[in-house]
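Before I ask anything, here is the structure I am working with.
Every protein chain but one is kept in place in this view of the complex.
And now, chain A:
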Amino acid sequence: MKPFAYLRPTGLPEAVAAHGGRPGSRYLGGGTNLVDLMKLGVEAPDTLVDLTGLPLASVEETSDGGLRIGSGVRNATLASHPLVRTRYPVLAQAVLAGASAQLRNVATTGGNLLQRTRCPYFQDVAKPCNKREPGSGCGARDGSHRDHAVLGHSPQCIATHPSDLAVALAVLDASVELHGPDGTRSVPAAAFHRLPGEHPERDTVVEPGEIVTAVLLPPETAGLPCRYRKARDRASYAFALASVAALLDIADGRVRRVALAFGGLAHRPWRASAAEELLRGADPTETAVRQAVEAELAGAQPLRDNAYKVPLARNLACDVLLALARAARS
């Protein structure tokens, strides 16, 4: 590890100034991913700006009836918060489906969104990786890619985003608040992460020096039926091979509101807008649900060793949507 300066400011302006948008500066939250990447040599910052001294660690109700989750709120705190559990259960479920209790006690909401892919080529500095070293190539494309993307990948990068939390945020129509040298802005959670395209080194739309300050959950999705389900190689403490977050509100036997997102399939949480379009206003029968999900996954481009993800994701999505539909009927 390279020696680095460490700063722990207590105010937002000081934090932004300390970072300065310099390439060698990194913000530090819980550090569960960043410190690991520093050990691996993937990250070699010269300055760490620790954000845990900032007042960003609270969950608050907003005046419009939504929730504001500070980016410094630890994953365990988020998942056990009564208002999260009762109003946005898919979020609590997704967080608890990720990592271990030890990691959830430390990892923050902002850091969860900003964590990097666990692609083994990205994490091994001796291997080519366009995300880590643009232009060096992608070792995974013809190499070991069983865990990699089947949707939205590019010739440059087939990595997946590892967050469970972000998949839940996508169906809750959450937004992410950013604070930088030019002020504050917010972006929809579903547009926070990028597709790799020709610039896989950029995971998100965050600009240099910007801080993720909060996640905002809107009142519109509060209390609606929603659910998270995740498939992985072992029963706990593993990243998703495929996961599904779904929200399904049914009135008079018809779908009034639906949101579906996949994790583990793409460089970002994959909001299934084609499937949603087909289901909106429809009677959510087994046939209708299956056709909608299959229409979404028709665009999948699996690689040599990860074609299994397509039926796995299809079955997960059908199961979760139909379970929500059954619950609405009973």
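Annotations for the structure displayed:
In this text, contacts are C-beta pairs under 8 Å (C-beta built on N, C-alpha and C of every residue); 3 or more make two chains touch, one makes a residue touch a chain; residues count from 1.
Everything below uses one rule, namely that contacts and distances are computed from a predicted model.
Here one chain is missing from view; checked against "Cytochrome c oxidase subunit 3", "Autoinducer 2 import system permease protein LsrD", "non-specific serine/threonine protein kinase" or "2Fe-2S iron-sulfur cluster binding domain-containing protein", UniProt names that protein "2Fe-2S iron-sulfur cluster binding domain-containing protein". Of the candidate positions A:A79, A:C129 or A:L248, contact with the unshown chain belongs to A:A79. Which of A:R22, A:R256 or A:R326 touches the hidden chain is settled by the complete complex: it is A:R22.
Within chain A, the residues in touch with the undisplayed chain are 1, 3-6, 8, 20, 22-25, 28, 31-32, 35-36, 39-40, 46-48, 50, 52, 76, 79-80, 85, 89, 92-93, 96-97, 99-103, 105-106, 118, 227-241, 243, 312, 320.
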